[in-house]
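A single protein chain has been omitted; all remaining protein chains appear in their positions.
Chain naming follows the written order as A and B, and within any one chain the residues start at number 1.
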Amino acid sequence: MTRTRGAAIAATTIAGALLLAACGGSSSSDSSSASSDLTGSILIDGSSTVGPATEIAAELFMAQNPGVAVTVAVSGTSGGFEKFCLGETDGNDASRLIKEEEIIKCDEAGITYDNITVANDALTVLVNAAAPVECLTVAQLNAIWGDGSTISTWGEIPDLDVPADFASTPLALYGPGTDSGTFDFFTEAINGEEGSIRIDYTSIGEDDNAAVTAVTGDVGAMGYVPFSFYQEAGDAVKGIAVDGGNGCAEPTAENVQDGSYSPLGRALYVYASGTALQKPETVAFFDFYINNSAQIAEIGGYIGLTPAQVTEQLAKVASLAGQ
Amino acid sequence: MSTQTVELGASRSGEPPRSLEAPSLRIGERIIKALLWSAATLSVLVTTGIVVSLLIPSIAFFQQVPLWEFLTGTVWAPAFANPSYGVLPIVVGTLTVVFFATLVAVPVGLSSAIYLSEYASPRVRRIVKPILEVLEGLPTVAIGLFAFAVLTPLIRQLTPFLPWTGPFSIGVAGITVGLLIIPLVSSVSDDAMRSVPADLRQGAYAMGATKYEVALKVIVPAAISGIIAAFVLGISRAIGETMVVLLVAGAGSPVLSFDPTKGTQTMTAYIGSTATGDIAQGTITYDSIFAVGVLLFLMTLAMNILAIRLVKKYREVYD
Partner (left out) sequence: MSDSSDKPNLSDRVAMPARTRVAVGGAREVTEAMFSSVDRAKKIRGTIIAGVLLLGLSVALIAVTAMVVWAFIAGWSRLSINLFTNVPSVVNPDNAGYRTAILGTLYIIGGVIVLIVPLGVGAAIYLEQFANPANRFNRFIDLNIQNLAGVPSIVFGILGLAFIVRGPLDLGFVAAAGSLTLALLVLPTVILASREALRAVPSSIRDGSLALGATVWQAVSRQVLPAALPGILTGVILAVSRAIGEAAPLLLVGAVTFVTFNPSFFEGGYSTLPTMIYSYASRPQESLQTLAAAGVVVMLVLLIMINSVAIYLRNRFERTW
């Protein structure tokens, strides 16, 4: 390009950057709730399953408390725990409970903590909308997904009535990667032991959207995803009801909250550290998170806390803060 | 006067002979040389850091898992209840990606470079080269999403005779990585070819060679060291690419597979997903990341040693 044109583009770049930086001061949020005097900063890291909920909580909280800067990172539950147990973060989003090795590290560093349940989740088993099945028992799911299973067509699923023309459809199994908390939870709930699963399922890696895509495209496919992905999945897939011993329960918020969608209903946590809860803004944030869980769940596709859970978690925060 | 070899200044009153270079390095010169030296040695520091951060946890890993089982096992499932630590499936995954990436990037990158440096007018060159460089700058996330959403269905439609199942494919991931490294291969090769001295080109034309003869028989051999450097850079990048393979190849299944139509995990995808996942640190499963990292490091080292030997053999120095 000619010298003048190149110089013009260069000038535009610099001007644009300066302009952006200058616009920095003004906030563009349009909600004007009662502002409080709280100031400070909060850093929460951890799971990519719980992270989105924390982001929503952070945004809503900051709308009411503009003096507090909440940032949310997503290094994964274990990366987050590592930072949490070094005191580098104020909270850790976790889709699983803290493990032995991590407990040791936190104790060594003198970090006190507790797990605050911030939302509920329903692990949903997805099948194609055209698949002729509405409900599966845990035993059937175990037969399909368990270690050593050789079931390869729909007709081989025990105790399942499928139309004759569907019986020979190959069963294609999709699940999250072995590094995922969703994987751990599902295998423990259905197969009895964390990490116990048949060796030939197709792992979808990091992005749960891929499981939805896979099931949408194949009438014989089956996968399992967190609730928010089922919510947004559309009509090409359906979440089947699971019979955990008390009859078929559909994956809905009510069924998770009253416990009938078992064993695939789970809690999502944010671990809070005692040190962080010495700061009033952190206490306020966690209280806000718990109290507004219904609204947050609505926006993010999660399932809100029951009133009993709300009381219990608020008490946990209070006791940890009082230390 | 002595009858030694002629040296400037030797003829005058027995002063010691002076070399052609400026007299002993000035202080400024020395400082600059030291600064530049430290810039170069920084790379050694970085490598040491990498080796240290990889080696220590992998030693812990190898105390639990025998090296033989690691290197020859064909099932890679460290996070299963019944863990299996044979690394071959993900090694094959990486090699498959490299194979397809090279298949795409070498011909396309090289022909782009040859076309741009020998055939294209300067104006075309100035427009096309930046366009290619945009490809380099797109986030790998975006390229992976594009490949998953557009490229995989497209290739599936074009090759219905292959046994496609599911939305993942390591072959398509390899092709995508190949597309990703085209600008790298092309730009560096192009610069290498442009730097071949003009008299070689002009001499060849003067002797009656046609354009393609000049390009293929004179310029490419002359620039071969730069071209090989471009390939090595590209292949290194292909080996180390993480995001595209995560999105396009999923993670397949734990058993060894050579099938390019299915999803398979590569070494980098394994490291990437486990490092940002939910497996507790300090466990043997987590430490497997570092063992895989060490293996990756050694593989690229072997490839680079080979490449350096190749370059030394074929390099031509002009002028």
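We adopt the following convention: a residue touches a chain if its C-beta (ideal position, glycine included) is under 8 Å from a C-beta of that chain, and two chains touch if they have at least 3 such contacts.
Here the structure is a predicted model, which is why all the values come from computation and not from measurement.
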item	value
Chain not shown: contacting residue from A:50, A:72 or A:98	A:72
Options B:36, B:67 or B:162, residue touching the unrepresented chain	B:36
Selected from B:65, B:79, B:114 or B:251 as touching the chain missing from the view	B:114
Options B:188, B:219, B:248 or B:280, residue touching the unrepresented chain	B:188
Positions on subunit B contacted by the hidden chain, ascending	20-22, 25-26, 28-29, 32-33, 35-37, 39-44, 46-47, 49-50, 53-54, 107-112, 114-116, 119, 126, 128-143, 145-146, 149-150, 179, 182-184, 186-188, 191-192, 194-198, 207-213, 216, 225-226, 229, 232-233, 235-237, 239-243, 267-268, 271-272, 275-276, 293, 296-297, 300-301, 303-305, 307-308, 317-319
Touching residues on subunit A - with respect to the absent chain	1, 3, 6-7, 9-10, 12-13, 16-17, 20-21, 23-24, 27-29, 41, 43, 48, 51-52, 54-56, 58-60, 62, 69-75, 79, 86, 88, 206-209, 212, 228-229, 231-233, 299-301
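Just so we're on the same page, only the chains that are shown with their structure count from here on.
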item	value
Distance between the centres, which are taken as Cα means, of subunit B and subunit A, whole angstrom	36
Residues of subunit B defined as touching subunit A within the complex	75, 77-83, 126, 148, 165-168, 246-247, 249-255, 262-263, 265, 269, 273-283, 286
Partner subunit B, residues of subunit A touching it in the complex	1, 47-48, 74-79, 81-82, 94-96, 99-102, 104-105, 147, 172, 174, 177-181, 183-184, 187, 193-197, 199-207, 210, 213-214, 217-218, 221
